[in-house]
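A single protein chain has been omitted; all remaining protein chains appear in their positions.
Going in written order, the chains are labelled A and B, and every chain counts its residues from 1.
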Amino acid sequence: MSSPRPSIAEPRWVRFTLTAVALVFLGFFLALPLVAVFVEALAAGIPAYLDALADPEARSAIWLTVLVALIALPLNVAFGVAAAWAIARFEFRGKSALITLIDLPFAVSPVVAGLVFVLLFGSQGLFGAWLSAHDIRIIFAVPGIVLATLFVTFPFVARELIPLMQAQGREEEEAAVSLGASGWQMLWRVTLPNIKWGLLYGVILANARAMGEFGAVSVVSGHIRGETNTLPLHVEILYNEYNQVGAFAAASVLALLALVTLIAKTIVEWRMRRETAMLEASLSPEGGAASPAA
Amino acid sequence: MSIEIRGIGKRFGNFVALDNIDLDIPSGELVALLGPSGCGKTTLLRIIAGMESPDHGQVLFEGEEATHLHVRERKVGFVFQHYALFRHMTVFENVAFGLRVKPRHERPSEAEIRRRVTDLLKLVQLDWLAERYPSQLSGGQRQRIALARALAVEPKVLLLDEPFGALDTRVRKELRRWLRRLHDEVHISSVFVTHDQEEALEVADRVVVMNQGRIEQIGTPDEVYSRPASPFVYRFLGDVNVFHSRLHGAWAEINRLPEGAHAGEALAFIRPHDIDIERFEQAGSLAARVQEVHAIGPSVRVELAHGSELIEVELTRERANALGLSRGDQVWLRPRQVRVFAAEPAGEEFGSGI
Partner (left out) sequence: MARNVLPGFRLGLGYTLLYLSLIVLLPLAALVFKSAELSAAQFWDIATGERALASLRVTFGSALIAALINAAFGLLTAWVLVRYTFPGKRFVDALVDLPFALPTAVAGITLATLYAGNGWIGRHLEPLGFKVAFTPVGIVVALTFISLPFVVRTLQPVIEDIEPEIEEAAAVLGASRWQTFRLVLLPAILPALITGFTLAFSRAIGEYGSVIFIAGNMPFISEITPLLIVAKLEQYDIVGATALAVVMLVISFALLLAVNALQWRMANRHSAAGARR
């Protein structure tokens, strides 16, 4: 640990006060809302809660949410691995500009992210006339929801993998190639096993965002009940109809998802830290000679 | 200012870092705490500085109780092994820091601060670097700035933790000579920690040799080198040949067994340069066969076998040339100086000691 000796550190009462203030702040802003979701959801009793979830519209919203995530995540993984491979293993012009562009969707308001697809594929959009002539619906339909989700989850996997692969260096892959491995063999047997935890971490975060996205999806979905309603949109509709129990029952499913995300994330972080520690221990006699090449 | 250490003890869990240490550091001396890593020297230094508190015992500054004085109030200067310079401050601001944080009524005026910092930077011969940042300096320069920073608050004691440990050999040699000269100039009681015997012997007025949380010997560099008080000191300060007691009978006229020890319990210690090689047998000399001859710089190191025992001898180049030794020659050894200690407990056996 990096803390100085107790003889230098803050007096006990300062430590106690600071800790207490921080915990009260986090308690009010984080713990209380989390508890409130479940209390509100169960406010009318368990049967009412289960009824709300068994509602066909709720079920179709859950199914659509899962479907969108199932489509978006593999695409994100493929992109993340490809981008991290190019950026962490090769030198080329405009690399730092590319990294900035990958981060760009994080900086764009979700509403703007939805709007851009309306401008492209909406009835008055650039491709609107052509699409309606061929009877293809993207906006106010599932493809639009998928596109908006892809936009907002775009950076997650790549952002995790780029620094990880940069830190690992390219020696292992070079060894594999020098031993005669083909490109795919190297990818499956060396690269992917080395980055599996980082990849999983990125997927966990991307999944939470994909299933929970509201703003971007709300702009492109059209809120057609039973068809283009994802679970977060379903929450909104019920809440606006003053169906408090229904809204919070649906919200509690998403809150559970958030809890699972936090737990999975903590476990993966723990695994990654342990692996890093093991790696450092195994390298320490040589003074960490295999650390990243600048 | 003099420092007295009375019965200081410190444990970390089950590990005894310091075991009842008593030590007097007279005013104005430059003292080296010398020992292998883990011997407790750094812990002792940090206790003197107040960054660590002892489990028991007392630290007295100029005869006054200082054991529980906070670091801030001890008025010590501390130089860290890795410099610990404030990286977002210029060299000038680093040195000025101790003056700027003084309570308002003690704080010198801006002009006074400027004058004192400039003087100190001149003292460490780096006044031309005042506006640089620490990252723009070499290791040796950083260490001199760290020293200037410690001196800025006019400490009564200067404490240095492995001050040259992170530097390469050439810079280290230069810097320790410079530290010696600086000490002669400012004459402030100084304690420095080192594991490098050469450094301790060259720089210090007095050397405190420590091992396993205890003090083995206190003395001038000459005393600890030529009259080591224990087998540990013998081994730690330079190379040594250790002869088990069965050899001892052959050299009975040169040395006596310590009081009350039997022949079977004693070890004889002889430095490689305290042995002469002769071509012919003399009374009290020991037969040996030359195994290897290495010329190393100004001296020649000869490895010889006496039975199964390996003996190392260091000769001057002239002497080696006069002898004209080559591998396999039969020669006789004569020790000039031998010290005999009662045999150590098995746990402290260090092997041949060469």
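Here is the rule we use: a residue touches a chain if its C-beta (ideal position, glycine included) is under 8 Å from a C-beta of that chain, and two chains touch if they have at least 3 such contacts.
The shown structure was predicted, so the numbers you read here are calculated from the model rather than taken from an experiment.
Note that the undisplayed chain, when the full complex is considered, contacts A, B.
From the options A:44, A:66, A:141 or A:177, the residue with contact to the unseen chain in the full assembly is A:177. Among A:21, A:70 or A:278, only A:21 touches the chain left out of the display. Of the listed residues B:16, B:84, B:166 or B:338, the one in contact with the hidden chain in the full complex is B:84.
Among B:123, B:153 or B:342, only B:153 touches the chain left out of the display.
The chain not shown here touches subunit A at positions 2-5, 8-11, 14-15, 18-19, 21-23, 25-26, 28-34, 36-37, 40, 75, 78-79, 82-83, 85-87, 89-92, 96, 98, 100-113, 115-120, 122, 124-126, 147, 150-151, 154, 170, 173-174, 177-178, 182-183, 186-187, 205, 208, 211-215, 218-219, 231-233, 235-236, 239, 244, 247-248, 251, 254-255, 257-259, 261-263, 265-266.
If you put the missing chain back, the residues of subunit B touching it would be 49, 51, 71-72, 74, 76-78, 80, 82, 84-89, 97-98, 100-102, 131-136, 149-150, 152-153.
To be clear about the criterion, only the chains that are shown with their structure count from here on.
Inter-chain centre distance (subunit A to subunit B, centres taken as mean C-alpha positions): 57 Å.
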